[in-house]
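Here is the structure we will look at.
The complex is shown incomplete by one protein chain, all other protein chains being positioned as in the whole.
Chain nomenclature is as follows: A and B, assigned in order of appearance, with residue numbering initiated at 1 for each chain independently.
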Amino acid sequence: MMTLDDVKAWLKNYDGPSMRIMEVCGSHTGAISKNGIPGMLSEKISLLSGPGCPVCVTPSAYIDRLIELAMRPDTCVVTFGDLIRVPGSSKSLALAKGEGARVKMVYSPLDIIPLAKKDPDTIWCFAAVGFETTTPVYAALMDELIRDDIRNVRLLTALKTMPEVIDWLMSSGADVQGFIAPGHVSVVTGADIWKPLAQKYSIPFGVAGFEGPELLAAIAGIVMNYGRGVVKNYYPRVVTPEGNRTAQKEIDRYFEKADVVWRGMGKIPGSGRVLRPEYSFFDAGSRGLDEDHKKNKACHCDEVLTGRITPRQCPLFGKACTPVNPQGACMVSTEGACLSWLAGGRE
Amino acid sequence: MCVALPGRVVSVDGEYAQVDFEGNEVRALAGLVKVKPGDRVLVHAGCILQKLAADEADSMEEIFREIGEEFA
Partner (left out) sequence: MAEKITMAHGSGGRSTDELIDTIFAKEFDNPVLDAMEDSAVVPVTGKIALTTDSFVVTPLKFRGGDIGRLCVCGTVNDLLMRGARPAWLTCGFILEEGLDIGLLKELTASMAAAAKEAGVRIAAGDTKVVEGHGGMYINTAGVGIFPKETSAAASGICASAARASDAILVSGTMGDHHAAILSERMAIETDIESDNAPLVDMVGNLLASGLHIHTMRDVTRGGLGTVLKELAAASGKTFTIRESAIPVNPKVRSFAGLLGLDPVYMGNEGKMVVILPEEEAQQALEIMRKSRYGSQAAIIGRVTEEKPGELLMETDIGGLRRLDVLQGEGLPRIC
């Protein structure tokens, strides 16, 4: 049995092989900054922020398409708050709003149902971004739409899946010796989903929660398993080995695997989901949104997202690229690696 | 990547459950997990994703026991 103080002392005094550990969940990135964790670790342990913010990895073509929809007189785009300021190839939804685009911010995708019922003459289009955690919510929304025969709701999807992008990162030679596995993705997928990757690359995966002590414990556990292809579940209060089977079935009912584009990384096989053809009525044109123009050529979001550089190593960081005038998506969401590092003063 | 918070089910009404987060209530879809009033649940974007383990309070201890074993 170790106490929290034991773990803290162990992490601070660790003197084994150097380890670069990547977190691939924006909420982990945020929690690490918020708890001041980087300063609690030995110099032999460094934390990197991977592609863990779904908003940050949407390609510019997706934002452009959203803006095009929002500018239509009969359409209103409904979205989570942090997507509003992500730059497309020329502007963001926030800027388009100033030019007359209709955009509404909500807490839950299900909030679109009362909107659609109240105003049947408008097409309500949800900006359906997310990883495995959020995809079942869209599936549940589809259930409701079909059951209540609501015909004026569409989804513009940018749904991504985590294992494929981690595989892509590792096979592209990322210098990473362990992963903090995303806690809430794992609630849906189950902790076992990381096993093939852990074994393939002989690196430890630790599923972590979001409280400071949970994260410290997970980091210690990952370091202790250096070089071993194991998966450890440090978030057992909600994560099981097999995940939420009902949610997985719901996802499969409405969405099929697809090759999708990640901002700055290009197309990664099987790394996303789109509505199945039989539900294309509900699709606002999500397929083929592959173009990915950088607003600023000097933006290094892609290298940040893949852990090749830290946010502070980007020449635009905090200078030409700020939260007020973001050049890349990583500076937009509070979960984005760059904004999280800037706001948290992470070095 | 995904903001989700544990709360407690107050009531269940068909497919939806009213979930309390220390005085803030959200109407959350309950289709993915079977829940009843009093259950502790994890809610993400208006949807219940999972029930929390009944011995939730012990889970932190369990984690520290496990890494203690790793260490030894």
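Keep this in mind: a contact is a pair of C-beta atoms (placed from the backbone, for glycine too) under 8 Å apart; a residue touches a chain by one contact, two chains touch by 3 or more.
Keep in mind that what you see is a predicted model, and the values were worked out from it rather than measured.
Chemist: Which one, A:2, A:19, A:37 or A:305, makes contact with the chain that was left out?
Modeler: A:37
Chemist: Just one of A:88, A:130 or A:190 touches the chain that is missing; which is it?
Modeler: With A:88, A:130 or A:190 as choices, the missing chain is touched by A:130.
Chemist: Decide which residue listed in B:9, B:26, B:48 or B:63 touches the omitted chain of the complex.
Modeler: B:26
Chemist: Touching the absent chain in the whole complex: find that residue among A:75, A:92, A:108 or A:225.
Modeler: A:108
Chemist: Under the stated touch rule, tell me which residues of subunit B contact the chain that is not displayed.
Modeler: Per the touch rule, subunit B residues meeting the hidden chain are 1-3, 5, 21-27, 43-46.
Chemist: Name, in rising order, the residues on subunit A that touch the hidden chain in the full complex.
Modeler: 4, 8, 26-27, 30, 33-37, 39-40, 53-55, 80-82, 84-85, 105-108, 111, 129-131, 133-134, 212-213, 216, 322-324, 332-335, 339, 342-345
Convention: only the chains that are shown with their structure count from here on.
Chemist: Quick one: subunit A and subunit B, Cα centre-to-centre, how many Å?
Modeler: Comparing mean C-alpha positions, subunit B is 21 Å from subunit A.
Chemist: Please give the residue numbers of subunit A that touch subunit B in the complex, ascending.
Modeler: Residues 1-4, 6-7, 10, 24-27, 52-54, 80, 107-111, 130-131, 133-134, 136-137, 140, 143-144, 182, 184-185, 187-188, 213-214, 217, 220-221, 224-225, 232, 234, 236-238, 244, 246-247, 250, 335 of subunit A touch subunit B in their complex.
Chemist: If you look only at subunit B, which of its residues touch subunit A in the complex?
Modeler: Residue positions touching the partner: 1-4, 6, 26, 28-29, 31-33, 42, 44-47, 49-50, 52-53, 56, 59-60, 62-68, 70-71.
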